[in-house]
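A protein chain is absent from this complex, but the other protein chains hold their places.
Naming follows writing order (A and B), and every chain is counted from residue 1.
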Amino acid sequence: MLTGRGQFTGDMSRVGMLHAAFVRSPLAAARVTGIDTAAALAQPGVRAAFTAADLGEPYLMAVLERAEFRPTRMPILAATEVRYAGEPVAMVLADDPYAAQDAAELVDADWQPLQPLPDIDAARAPGARQLHDGLDGNCLVELAMFTDERLPGIFATAALVVEAEFTSARVAALPLEGRACLADWDAAGQQLVLHCSTQVPHQLRSGVAQALGIAEHSIRVRVPDVGGGFGLKCVVGREEVAVAGAALRLRRPVGWVEDRQENLTASFHGHQQRYRVRAAFSQGGVMLGLDAEIDCDVGAYSAYPFTSAVEPLMACSELPGVYKVPAYRALGRAIATSKPPTAPYRGVSRPQIVLVMERLMEKAARSLGLDPLEIRRRNLIGPQDFPYTGPNAITYDRGSYLESLQLADEIIGTQGWRAELAAIRAGGLRAGIGFACFSERTAYGTPAMSLRRMGMTPGYDTALVRMDPSGEVLVSTGTCGQGQGHETTFAQIVADRLGLHPDQVRLRQGDTDLASYGWGTWGSRSIVIGGGAASRAADQVAQRLREIAAHLLEASAQDVELADGSASVRGDAASTVPISELARIAHFQAHRLPEHLRYGLEARETYDPPGTFSNACHVALVSVEPDTGLVVLRKYLVVEDCGVVINPMIVDGQVRGGVAQGVGAALLEQIRYDNDGQPISGTLVDYRPPTAMQLCPVEVVHLETPSPFSETGSKGMGEGGTIGAPATVLNAINDALAGDDVAFDHIPVLPPDVTAALARAQAAVSAAAVQGVQ
Amino acid sequence: MKPAPFRYHLAGTVPEAVSMLAELGEDAKILAGGQSLVPMMTLRLARPSDLVDITRISGLSYLRAGLDGLRIGALTTHRMVETTRDPAVLAGFGVLARAARWIGHYPIRARGTFGGSIAHADATSEWCLLAVLLDAQVVLAGPGATPRERTVPAAEFFCGLFTTAAEPAEMITEIWFPRPSRSAALAEFAPRQGDFAVVAAAASVDIDSRERGAACRSVRVVVGGVGSVPFVVDTGAVAGLPASASTWREVGELAASQIDPPEYADGDAAYRRRLTATLVARALDEASRQ
Partner (left out) sequence: MKDIRQITVTVNDQVRDLVVETRRTLADMLRHDLGYTGTHLGCEHGVCGACTVLLDGLPVRSCLIFGVQADGRTVATVEGLADGTDPDAQLSDLQRAFSDQHALQCGFCTPGFLMLAEGYLSGGRPADAGEVTEAEIRDVVAANLCRCTGYQGIVEAILATARSRLDPAGRERGDGERGDAGLGGSEQGTGR
């Protein structure tokens, strides 16, 4: 990577390769009454053009096995109707990407405009057009997941009822490498080889096979280096299927590299949600009941394979989070709108639910005159409560919910954050400190996933550990990293079991012909599940090594230790044999071994854990400039607990990168559409992720509460930074503006929001003063 | 995101460039640093038929301060202005070096040119605002048997959204700042450092003496981001007021009351007024301290 020798999909080329360009709808809603590719085909260098009909009208359909779910067919190329601006209707294939784009402009399509449904309100309006046949209220799923008959009574008698609406904007995952694929027909292997920048190679294979009606074994998905995924690439893109279909049809290599404009307007988005919440509190600040209505603006289709229900399901299931909520009701909906579909972007609803719970705590504390940290302490699941089963039927394994808050508070005290706050205020700016406490369910296998009733239920993973005759090890798994350092971490796990140096272990992932089936990398699952499977397989190989060594050294296998590249008999320094020698004998001199120890050194194992909760407390210090509304992040602290830390540098990198994305969601990022459903955030001039100037150093402190539900004691942690940061930053802004009586319940908080709210608050104060005088 | 086809022409001299432009017609464009034009081309928002590359014309990259003010060659990069250590430039035109840091990011400044910014005529552009503030003259070369040259005052050069008084076959060769202004400053607000400004304000002050409470002789203010061209604030009423923070705030409010800003995604009219008041006061305050 550092020397430019990494290989991303767009770096690959093949002799005779064609470049695909997609013809996309300029309108948010229209009937397609005709598509003419003749002018495009007449261009020099153009070799083919396909419409839906040319490809046999393939489609992807994600399924949830729930009566209240309405599946949507997502056509690979739209044939009769387009449901968002940017939806593909045709593809053009040319000798180079410049010619392909020229030709795509010449495809002539006839559009008959329909009424767009640009947002939830438009989609829910009485009499609104239904985006798909058979929908009611444009609802793709309505989940009444939990209820409690005591709630009306609780709300009627509670000392305090907090009622509020919280919203979060549509955002883009924005990996620096957009989506990309290259499909090539391997005549010798009678196989379509699909190189793709994806997080889920096996699901991509399944999706392509289902859409094109071919056998899974006739497709091999190989994943080169991936330039970031963040959930965008854990769904199957229609372009990926179209490219595979074209390569299959033409029997020649076809490549496609998504450009940034496509990435921002025509891939997948996430996080656009609205929460209408009531919470009942006692006089002492104890939460008594919680009632939430959650609407997710999921766009026009359900993304394959996990469906559009991912966001409302996660939101309803996990809203209570780290707090003890005695009575709970949640209603979650996925609403179809004239916008691109959503994928499970890093965090998946948890940035929002944490924001909701943390805002509720702050609001209640303010109303009851309590310290905001004290009210959290009174509601957090405490050390004596584990394992704790919540009203959402989730059992939380041991974490450090109270301890992390306590430690964070101590650290900012020692570091003098409050003095800095005072100094900034003295300089004429507003300043505030915000907290957020949360947990993150990670690494859940099929036991937890099956409760969601997805047609394709993910969760387990597989690993194959093979030692070669030289004593080096190849590990292949169904996970698929994009810079999380799996090569390092998996090597550490396996090398540790086998008594080798990590350099002797190579990881191969992202190849569907090498792993039997797996679920890729997302949902903070890889180290616990993939690493767990690898650890189990390595244990088996280690056991075999010990038995071979025991046979050669005439000792008992229980007494053989594997360390520093050798197998040694405990307590007998002379009885030792290099592991490489064991490997040589196992492969080249199998006849020297008894029957049951012969023929190779390999093991395949699976792992399918119930899931484990990591947790954290985030603290931020921000300044706010009242004249411009500029919010500046000054300090950031994360106290996090992901159980046993396998590699601190990698964990810290994941946390910091996650925080950066969460800060972006809190302060900057927003995919906007106008009232006609036209995208107005189609470039990086309009869509603004944080640069180094919007961030400050993030200090990461670890607590370690080992998980009983993982092979290594570690818990997943890939999303926590993104989950905690929006609530933390929002609370810090609100703390800064508390004296002005301004509080925000939405993200992102943009500079004009701040100045407008301050002006309104000022006007209210003036009006009150005038009334007072009168 | 690949540019549409065009024909490429390399000009070796100014006369060659302008005669090419005259020959190629209205859809031909000059290519200098390319930091604004090329993004528009990859987005296919601009589709010039021809590009006349002027980056190899020698002798257009300079900052020359003399008795007749400061002359900046059209191909002078932003970074050259930012890092100039020429005392003659810094004495009378330090505001240019100080303002350069607001332009994009370092690699953009290393490639983008002064003349290119003026020609692009973005109403929030730092150079456009300062050209108007400091009564700069835009020097244009045009085609002809004997190549002709003319100068247009900056205030007349910018005629509308991304449009200028330059004829299609003319090219900017120089921007001439005839009079020094020691007490000038530029303040702006962008969502992130390096983004296009939402509002930018350039200001200069002329004060009786350096003493506390001295009176202003005159104040000049130009605001960007509030209309299609740099907006010159009417500051006639300010003469005689003391040079003080409260005067600067007053001028800020005055500026805000004169503008009629558009609504964009980055803030409504009220927000732009608010920013204008703040940034004008800030620019005046900084200018008065120079």
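Please note the rule applied: a contact is a pair of C-beta atoms (placed from the backbone, for glycine too) under 8 Å apart; a residue touches a chain by one contact, two chains touch by 3 or more.
On a predicted model such as this, the values are computed, not experimentally measured, just so you know.
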Partners of the unshown chain among those that are drawn: A, B
Of A:Leu421, A:Cys480, A:Ile650 or A:Met717, the one touching the omitted chain in the full complex: A:Ile650
Listed residues B:Pro15, B:Gly34 or B:Gly227, member touching the removed chain: B:Gly34
Identified contact with the non-displayed chain, of A:Gly86, A:Pro372, A:Gly434 or A:Pro689: A:Pro689
Residue touching the undisplayed chain, where the options are A:Gln191, A:Gln406, A:Thr446 or A:Thr488: A:Thr488
Hidden partner chain, touching residue among B:His105, B:Arg148, B:Arg179 or B:Arg217: B:His105
Residue ranges of chain A at the interface with the undisplayed chain: 1-8, 10-11, 13, 97-98, 174-177, 225-228, 230, 257, 259-260, 482-485, 487-488, 491-492, 501-503, 647-650, 652-654, 656-661, 683-685, 689, 691-693, 695, 697-698, 721
Missing-chain contacts mapped onto chain B: 1-8, 31, 34-35, 38-39, 42-43, 51, 53, 55, 79, 83, 85, 105-108, 110-111, 192-194
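FYI, only the chains that are shown with their structure count from here on.
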Distance from the mean Cα position of chain B to that of chain A, given in whole angstrom: 44
Contacting residues of chain A [partner chain B, same complex]: 97-98, 101-102, 259-261, 627-630, 668, 672, 680, 683, 685-686, 688, 690-691, 693-694, 750-752, 755-756, 759
Chain B residues within the chain A interface of the complex: 1-5, 43, 189, 191-196, 265-268, 270-271, 274-275, 278
